[in-house]
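See structure below.
With one protein chain removed, the remaining protein chains of the complex are shown where they sit.
Just so it is clear, A and B label the chains in written order, and each chain counts residues from 1 on its own.
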Amino acid sequence: MKLGSLLSLVLILGFLFVAVLRLHPVGQPLGHPGVMKDRGSAVTDTANIFTMDDYYIRNGQAETGSNNIVASVVFDYRGFDTLGEATVLFLVVSSISMLMYTILKQKKIKKDHFFKIYNFPTDISRIISFGPYLLYPIIIIFGAYLVAHGHLSPGGGFQGGAVMASGTALLLISSLFTIHIQRVRRVFSFFESLGLAIYIGLGFAGIGTSFLHNFLAQGNPLFLGRAIPFGPNPGYLNSAGLLPLLSLAIGIEVFFGISVILVTMYHVAMDGDIKDAQES
Amino acid sequence: MTNFFLYITVVLLLFFGVATLLFKRNLIKIVIALNILESGVNLFFITLAFKNDATAPIFTLAPDLAELKMVLPTPQALILTNIVIGFATSALMLAFAVLVYRNNKTLDIRKLKGIEIHD
Partner (left out) sequence: MITPVIFIILCLAIIITAVLSLYFKDLVACVVSYSVLSLVLTVVYFYLDAPDVAIAEAAIGAALTICIFIIAIILTRRHEE
């Protein structure tokens, strides 16, 4: 058994090395060198284009209206893949809740059981017990800023949602959650489903052309439809059509989904027979 | 030639991930090895999308149009979703590891109930 594993490992290393030697050199991928030159004012312009990424770089700003091409690829050109990812996250959250529920159900939780088991150390320092009160609003505001400016600067739904979820991780160590953990989990779970439902609902809103069609992008300049000329600009918040709304829905779903994962596993860890589980 | 070192890093990350997956016995070490594999794959995609003397694919406050070159945006979009999916996958695997420990009192993959080792 060991000889076979070693041989296959050496073979894998050899294959990887040979494959890497035959790739293009780092820094020279395929593409047209003059992809930014001589662009007219039409919405879609197909001159100077060799590959798909050339099309996205040349036409992403005019077609979707957002300055961040990666966000426009994630939410507009490839919005269906983002829906698949949101479904995977939702599926994992529900699976973890179901698995952990089989452990929690065996304990026959009583109502006054909570107050005895959360035996935090009494000599906890002031920073850990008081610091999160000061730090949690700042983290939430920073995460909301990343979600809201997803179409202008690096950011978007996933990044902002993950930053906000790390705020929940901060609350777990500061014993702010302990007594109301069941109620908190139900509220978070409701909002996570709401986020995914908003994403799907916005996808069906433009169903006249296709699912997840960006129907606000070249529309009313007052409601997220401002036309952006090609080239660098300081960034206008009122642009990019459906992108900020989809980004908001994904941000809500990722934040509350990861919070449900953390709170559920924390509940299992803190509630029960960890004395015989720990060895050292 | 210093940029070729990125490909070497990717190959070594993948190699260490697969080697640990084959030879270590603790379940949590196996989950960490899968995470290292996934980090290697992410680095590989971002390396494929890199252009020399180019800038990030964002038009806000970008350099002037005369000297503007951008890296490819599509692999970055794919890796963005891949990172979140990787986190969700390892969270699910750890939930399974917790359940396995509760039933078997050990995390050694050779000593689990129902596993037979043929040498």
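The rule is short, and it goes like this: a residue touches a chain if its C-beta (ideal position, glycine included) is under 8 Å from a C-beta of that chain, and two chains touch if they have at least 3 such contacts.
What you see is a predicted model, and the numbers here were worked out from it, not measured in a lab.
Of B:68, B:83 or B:112, it is B:83 that touches the chain left out of the display. Touching residues on chain A toward the chain that is not drawn are 68, 70-71, 146, 154-156, 158-159, 162-163, 165-166, 169, 172, 258, 261-262, 265-266, 268-269, 274, 277-280. Residues of chain B that touch the chain left out of the display are 2, 5-6, 8-9, 12-13, 16, 20, 24-26, 28-29, 31-33, 35-36, 39, 42-43, 46-47, 49-51, 54-56, 58, 71, 76, 79-80, 83-84, 87, 90-91, 94-95, 97-98, 101, 106-108.
The rule is simple: only the chains that are shown with their structure count from here on.
The geometric centre of chain A is 17 Å away from that of chain B, both derived from CA atoms. Contact residues of chain B toward chain A in the complex are 3-4, 6-8, 10-11, 14-15, 18-19, 22-23, 47-52, 56-65, 68-70, 72-74, 76-78, 80-81, 83-85, 87-89, 91-92, 94-96, 98-99, 101-102, 119. Listed in rising order, the residues of chain A touching chain B in the complex are 1, 5, 8-9, 12-13, 16-17, 20, 23, 25-29, 31, 36, 52-53, 56-57, 60-61, 67-70, 73-74, 78, 81-82, 85, 88-89, 92-93, 95-96, 99-100, 102-103, 152-154, 156, 158, 162, 228, 230-235, 254, 258, 261, 265, 268, 277.
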